[in-house]
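To start, the structure under review is shown below, and the notes come after it.
One chain of protein is taken out of this complex; the other chains stay put.
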Amino acid sequence: MNDGKFQKRSVLLLLYIAFALLPIYWMVNMSFKTNEEILSSFSLFPQHFTWANYKTIFTDESWYSGYINSLIYVAINTVISITVALPAAYAFSRYSFLGDKHVFFWLLTNRMTPPAVFLLPFFQLYSTMGMMDTHIAVALAHLLFNVPLAVWILEGFMSGIPREIDETAYIDGYTFPRFFLTVFLPLIKAGVGVAAFFCFMFSWVELLLARTLTSVNAKPIVATMTRTVSASGMDWAVLAAAGTLTIVPGAIVIWFVRHYIAKGFAMGRV
Amino acid sequence: MNKPVNQKAWFLILPVFICVAFSAIVPLMTVVNYSVQDIISPERRVFVGTEWFASVMRDEDLHAALWNQLRFSLAVLAVEIPLGIGLALAMPAQGWKSSATLVIIALSLLIPWNVVGTIWQIFGRADIGLMGATLEKLGIEYSYTGNATQAWLTVLLMDVWHWTPLVALLCYAGLRSIPDAYYQAARIDGASKLAVFRYIQLPKMRGVLMIAVLLRFMDSFMIYTEPFVLTGGGPGNATTFLSQYLTQKAVGQFDLGPAAAFSLIYFLIILLFCFVLYNWMQRVGTADKEGVAE
Partner (left out) sequence: MARIDLDLAHSYKPNPKEDGDYALLPLKMSFVDGGAYALLGPSGCGKTTMLNIMSGLLVPSHGTVKFDGKDVTRATPQERNIAQVFQFPVIYDTMTVAENLAFPLKNRKVPEAQIKQRVGQIAEMLEMSHQLNLRAAGLAADQKQKISLGRGLVRPDVSAVLFDEPLTVIDPHLKWQLRRKLKQIHHELKLTLIYVTHDQVEALTFAEQVVVMTRGKAVQVGPAEALFERPAHTFVGHFIGSPGMNFLPVQMGASGLRIGDQALPATTRTLPMGDLKLGIRPEYLAIAAADDPNALPATVTQVQDIGTYILVNCRAGEHVMKVRLAPDAVVPAPGDAVRLQVLGEHTCFYKNEELVA
């Protein structure tokens, strides 16, 4: 191992981590201040440290229910996205069939329109189906952009596995489900981890559709956070606290999938 | 690798197809419908064919927004892709350091986009923001509300901060998928670190890089919330990108017809770029796979 190169890499990494954390640190800093303090002075630490902002969030039902609602539809969406994407990605990766290249690219085209364009049609669609203000509505709507992404990522990782492994398993007498679950999936762990995290993330932060399709029961946290403008102006402090709290579920998710992402491909003894 | 033909594979695709078609085709039809009509009122609609398309294309504001957007997306790609790759290479591969780094890197992706804009709003202010204050202490005159170039660069910096981790995570996962044997063989062959990057790591990351490039291009081309919250599109229209232009047209002037027409054009522009990028990257990949003689 060349030590010189090693140092350079660590330095780059540390620099980036500092860059990544500074705005977040500033946000956390703000979350422990009052609005007056934020707007009037500059300080690296809160001069009048306060838990009030977090208290507001935890006690005001519209705030904490927002988190729960978001978690619900994001979880539903992630599970559905990955579940339907896995067989599809396998098909794209292993087989050639009528229209395969076109369908594959078509999937991605669904991410190419600004979501604003879908607002009205979705609104009409879900109203007609009586599914307004439900978690499932948002979960289904988000499939539009998450499923193509999941298929894309998974297909990429699946194509990296040599087909000989499939064939060896069949020769050894594995049925397709058993092969897929016990042999194949572990080999594409990194892809599944990344795909799952991205589905979670994109669904979690999506604002337009989530806000349009919900009103009270399923109102997500992202929507609640946009109404922080009151008569006295923007409620920076509470917004900062809410922002800090929104990071937590995602951080937990990536913590859970970290082994999937980091382990990657380990060619076992065949 | 030649894939066997198997039409039954359509059964595996069906769930995906249904989910996405359900979400996509109906709305798309609606948009196409609107784009060729003049909706004077809910009861009175007149078919106008391609009139909206023509007028939208002639709009000067559109040209400015489009040009601005192109420069922005290209800048985003130019910075985020190499930076993401470099980051992925620098991130530890295992142990507690790898877990910690993964979590820290991912944080910026998890913040709702309007909050991102809000944070940077404060962050960049000379009076109460860390970055603004630091720049001022360094003697640099910085104002993202007053100076057009600085506003544009701030939006770029914000985007880099926000989205580079996406590229890094994809590349990192891709790197972890390279079997150890390749690195071992490279050691045995006496390859330098640069050679390892050029001949092993970069080619094996091609798949994830393509996803990263297309995703970042698309998403940056449609960027709306963050710049809108940070600068509102200003000063002037320095940071007015295409999405905001579209929203202004649709919401501000409540003109569904032209807005729908523009949505389609918007979609087609992105489609065209992505199609070209996609095919180009595929061709590079396929040439390898099919053993094309030089």
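The letters A and B name the chains in turn, as written, and every chain counts its residues from 1.
One rule holds for everything that comes next: contacts are C-beta pairs under 8 Å (C-beta built on N, C-alpha and C of every residue); 3 or more make two chains touch, one makes a residue touch a chain.
Note that this is a predicted model, so its numbers are computed, not measured.
When the omitted chain is restored, the residue from B:Asn33, B:Gln94 or B:Gln184 that touches it is B:Gln184.
Of the residues in subunit A, those that touch the hidden partner chain are 162, 164, 168, 267, 269-270. Residues touching the missing chain, restricted to subunit B, are 179, 181-182, 184-185, 187-192, 195, 199-200, 203-204, 287-294 (touch as defined at the top).
FYI, only the chains that are shown with their structure count from here on.
Annotation: 15 Å between the Cα-based centres of subunit A and subunit B. Against subunit B, in their complex, subunit A makes its touches with residues 2, 5, 9-10, 12-13, 16-17, 19-27, 30, 38-42, 44, 80, 83-85, 87-88, 90-92, 94-98, 100, 103, 105, 107-118, 120-122, 124-125, 140-141, 143-144, 147-149, 151-153, 156-157, 159-160, 163, 188, 190-191, 193-194, 197-198, 201, 204-205, 207, 221-222, 225-226, 234, 236, 239-240, 242-243, 246-247, 249-251, 254-255, 258, 261-267. Taken in their complex, subunit B has these residues touching subunit A: 1, 3-7, 9-10, 12-13, 15-17, 19-20, 22-24, 26-28, 30-31, 83, 86-87, 89-91, 93-94, 98-99, 101-115, 118-120, 122-123, 127-131, 133, 161, 165-166, 169-170, 172-179, 181, 193, 204, 207-208, 210-211, 214-215, 218-219, 222, 224-225, 243, 246-247, 250, 260, 263, 266-267, 270-271, 274-275, 278.
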